[in-house]
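All protein chains but one are shown at their positions in the complex.
We just call them A and B in the order they show up, numbering each chain from 1.
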Amino acid sequence: MMQVLNNQESLWYFLPELALVATFVLIFILDLLPSIKNQKRALPIVAAIGVVFFLGLSVYVQQFPQALLFHGMIVGDSFTDFFRLFAGVSTLFALYFSVKSKELAKVKAEYWALILGIALGLPILAASNNLLMIYLSLELVSILSYVVVGSIYGSRASSEAALKYVLYGATASGIMIYGLSLLFGVSGTLDAIQIKAFLLSHPMERLPLFIGLLMTMAGFGYKVSMVPFHMWAPDVYQGAPTPVTSYLSVGPKAAGFAILLRFVYTALTTHNGADFEPIKSVDISGLMSVFAVATMTLGNVVAMWQKDTKRMLAYSSIAHAGYMLMAVAALNQQAIEGILFYLSAYLVMNFGAFGVAQAVMQESGTQDLESFKGLAKRGSKGSLAALAMTVFLISLTGLPPTIGFVGKFVLFSAVLEAKLYVLAVIGVLNSVVSLYYYARIIKYMYFDDPLSEDKFSFGSRSYPVLITFLALATLALGLFWEPLSVVVKNSAHLLS
Amino acid sequence: MISIQHYLLVSAAIFVLGLLTVATRRNALGILLGTELVLNAAALNMVIFGRYSNHMAEGSIYALFVIVLAAAEAAVALAVGLMIYRNFKTIDTVEVDDLKG
Partner (left out) sequence: MNTQFFIDYAWIIPLAPLVGFLINGIGTFLKLPYVRSKTVVHTIACGALLLSFIFAVGVFLHLSSLEPEARSITRYLYTWLQVGSLKADAAFLLDPLSSVMMLIITGVGFLIHVYSIGYMADDPSYSRFFTYLNLFCFAMLLLVMGDNLLMLFIGWEGVGLCSYLLIGFWFKEKANAQAGMKAFVVNRIGDFAFLLGMFLLFWTMYDYGHASVTFKEIGQHVGLIKDVEVGGWPVLVLVGILLFIGATGKSAQVPLYVWLPDAMAGPTPVSGLIHAATMVTAGIYMIGRLNFVYTLAPEALVVVATVGAVTALFAATIGFAQNDIKKVLAYSTVSQLGYMFLGMGTGAYAAGIFHLMTHAFFKACLFLGSGSVILGMHHEQDMRKMGGLKKYMPVTYWTFLLATIAIAGIFPFSGFFSKDEILWKAFEAGGHISSWYYVLWGLGIAGAMGTAFYMFRAVSMTFYGELGARAHEVPAEEASHGHDDDHGHHGHGDHTPHESPKTMTFALSVLALLSVVGGFLGIPYALGHFFHVPNFFEHWLEPVLNHGGGHHGGHHSVPPIEYGLMIFSVAIALTASYLGYLFYTKRQDLPKKFVAKFPKLHALALNKYYVDEIYQALVVNNLLRLNNFLSAFDAKVVDGAVNAVGSVVRVYSRVMGFWDATFVDGLVNGVAQLVRQLGRALRKTQTGRIQNYLYVAMLGVVILMIWRML
């Protein structure tokens, strides 16, 4: 059995999160000083420094032995460590793109603080071991997200997105905690580890258990935009400021997968995920397979029809969630590694694609996909943007030699190892379909005439450097993925 | 004698009524009210199960947190509602449908 630490001992494990909380408070204090308030760049830089501290401390706390923290409310294991790093890195990207965003030029201090608040929620969500913590951290991420989505003052789209998000999110979390309350009712405990113990010793009637689980899945499913709980995603992604969209599609989605994995793994499986013994009466694997097929297929086929860049990427991100859900259905050791790897791949390629898209949309003043037309012919910056975008799109499609290929490969191997052959076939077919709409952008960039004669510009000197870095990372990790694979392998050990 | 079944029936009824409200109200605030009902049904469940399974504290604490977060959510939702009214001059959700497809 694992070591359970009390609150005082647990604080050492919680240092990274404490650093974020401190920065969060600091931002509001600094905002009161007039000299700082007038410095546009000061607060995001403070926020970034806070995140860097967070990352540093995350690495530092990895040396502590794995343990259950705060009397078992959250878990300090390598899986949590992974998502700390993941949250930190994606928050840094989000901060950078927010600074470069024209839509967000007028935001106040709250915005930066809220981004940090979301960053705080992500690792806690990934670490939650208790139904109460799951609910609290999920709401921490959600409620703050509602606000940042609506942070473009006076924009119809942004406010509509926020409204839809908040109404959908409130309903979904309501359904989720009703489900959690049923789980509490049947098992008499809120602790995931004890739920498993209870289920193992008391074989359950399947009806209340199944309804409870299904409703809980609705809450997680909404976070990872799983069909049929995905419908908020396209509208919110389209209306939200671009940096927020890219952040939402990476950070909270990853945290959603983390808690989905942890909850299913801790409460519902034995033998390292290989066996769904506690809930023999409910076919979780089959249920997840259905979700996976529906999610990736819907995401891909609807994406074909999109004319709006962000909306297209929104559907594409739904499709990618579908690929990862396949591995949740498999849920063996490899599947967990596969999801972690795919999430890392997705972080790199998705921020890259959104980064180029943001630059293009800002430069053209429209979100229309056609603003990519002839990008490659618009000067050296244009061809750089087009080349980088091509790399990201190839990676999103899952072709070598990019990290997206390796990610898909690892995922599909896990699915095949679980002998879910049909699922794998549907997955591969889906990636063929996705080629259609990704390749269309490549065609726009290289084969069509530009709509504007002006030379393309990123609007900033550091922007192309970052994009180039991401593109190179996409390629380099596609060829030398060993280091990342080692990190993932070491992180895929959940404490239970 | 009032048994656990009676309490559960009440909470289930509140849950369903909440969902029905969400499904039928066009007004954004109406939908919000519906979600509050859903949340309260869950909170009630927590208290009941805690009471009948000798985990009184856990269930009640959970209910407290649900109430607190519901308030936080409502605050954000109301702010968003105000913003919508400023941009659309209505809070009828049927008319807020620029984003679709």
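Everything that follows uses one rule, which is that a contact is a pair of C-beta atoms (placed from the backbone, for glycine too) under 8 Å apart; a residue touches a chain by one contact, two chains touch by 3 or more.
This structure is a prediction, so every number in the text was calculated from the model and none was measured.
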item: Which displayed chains the hidden chain touches across the whole complex; value: A, B
item: Absent-chain contact - pick from A:I36, A:A67, A:L214 or A:L451; value: A:L214
item: From A:G56, A:P401 or A:G459, residue that would touch the chain that is not displayed; value: A:P401
item: Residue of A:A67, A:V301 or A:L451 in touch with the missing chain, whole complex considered; value: A:V301
item: Chain not shown, touching residues in subunit B; value: 19, 22-23, 26, 31, 93-94, 96-101
item: Where the missing chain touches subunit A, by residue; value: 163-164, 167-168, 171-172, 175, 207, 210-211, 214-215, 218, 222, 227-229, 231-232, 234-235, 282-283, 287, 290, 298, 300-305, 333-334, 337-338, 380, 383-384, 387, 394, 399-401, 406, 409-410, 412-414, 416-417, 424-425, 428-429, 432-433, 435-436, 439, 443, 446-447, 481-482, 485
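Note that only the chains that are shown with their structure count from here on.
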item: Whole-Å separation of chain centres (CA-atom averages), subunit A against subunit B; value: 26
item: Interfacial residue positions of subunit B with respect to subunit A in the complex; value: 15, 18-19, 22, 28, 31-32, 34-35, 38-39, 41-43, 45-46, 48-50, 53-55, 58-59, 61-62, 65-66, 69, 72-73, 76-77, 79-81, 83-84, 86-88, 93, 96-101
item: Residues of subunit A defined as touching subunit B within the complex; value: 131-132, 135-136, 139, 143, 146-147, 150, 154-157, 159-164, 166-167, 170-171, 173-175, 177-178, 180-182, 184-185, 188-190, 234-235, 238-239, 305-306, 311
